[in-house]
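Take a look at chain A:
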Amino acid sequence: MPTRIKLQDGEYRLVEDPFTTIGDDAGLPPGDVIISLTRFQTEGDQLLSEGRKVGVRLEPAEEVEALVYDLPRIALVAVVFPKYRDGRSYTAARLLRERYGFEREIRAVGEVLREQAGFMARVGIDAFSPADGSTPEDWARATHRQRHVYQRAADRRTPAFAERE
Partner candidate 1 sequence: MYRYDTLDKEFLADRAAEFREQVGRRLAGEITEDQFKMIRLMNGLYLQLHAYMLRIAVPYGALNPTQMRALAQIGRKYDKGYGHFTTRTNLQFHWIKLADAPDILDALAAVDMHAIQTSGNCIRNTTADPFAGATAEEIDDPRVWSEAIRQWSSLHPEFSFLPRKFKVAITGSAKDRTAAKVHDIGLMMRRGRDGAFGFEVIVGGGLGRTPYVGPTINEFLPANRLFSYLEAVLRVYNRHGRRDNIYKARIKILVAALGAEEFARQVKEEWEKIGPAGDLPDTEIARIRGAFVPMDFDTLVNRSEAFEAAKAADPALARFARNNLREHKRPGYTIVEISLKAIGETPGDATSDQMDVVADLAERYGHGDIRVTHEQNLVLPHVKLDDLAAVHAGLKAVGLATPNVNLISDIIACPGLDYCALANARAIPIAQDIARTFADQDRAELIGELKIKISGCINACGHHHVGHIGILGVDKKGEEFYQLTLGGSGAEDAAVGSMLGPALPAGRVAGAIDTMVDVYLRERQDGERFLDTFRRTGVTPFKEAVYADAN
Partner candidate 2 sequence: MRALTANRLTDGEVVFWKAGAWVERFADAELFEDAEAGEAAEASAKTQQTVIVEPYLIDLIESESLWAPLSYRERLRALGPTNHLHHGKQAEGGAAIEALQHASGAARSSGRVNLIKRK
């Protein structure tokens, strides 16, 4: 079974990934799937009624608000980074966590490099499919690199201004 790096109880681990990512035109295998927002909007009800877990792949140009109504039924959101420099999915993840209270997995897919680890963890992304072969140890090191942070964010780390109080 394929794997992804998962943040669980503050630890980064390589864990098995029960989800299969399915393209819009591909046939559906049995089991848990990740599908596009478009496909979810037409086939989501059917798939969920079959008892599978369904994750939704959210492209950077898609509005996170389109998912809000269905969040209680969604097993995970895979936010896409088509290029490392495309930072729209940081906003999507942060809003999912902070504004819409989504507590299940948010997974980073696409050009996911360890240099982004600190930013991704801070906006509440907790699962990673790195494109650079980096390991859970690399991610743990990268996300713990800065002993202090200056902002409030979705990871609930204490910002410097609160540490100072």
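The criterion applied here is as follows: a residue touches a chain if its C-beta (ideal position, glycine included) is under 8 Å from a C-beta of that chain, and two chains touch if they have at least 3 such contacts; residues count from 1.
Candidates were picked such that all candidates are chains of the complex that A comes from, given by their letters.
The model shown is predicted, which means the values in this text are computed figures rather than measured ones.
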Candidate number, among 1 or 2, whose chain touches chain A in this complex: 1
List of chain A residues in touch with candidate 1 within their complex: 84-88, 90-91, 94, 99, 113, 115-116, 118-119, 122-123, 132, 145-155, 160-165
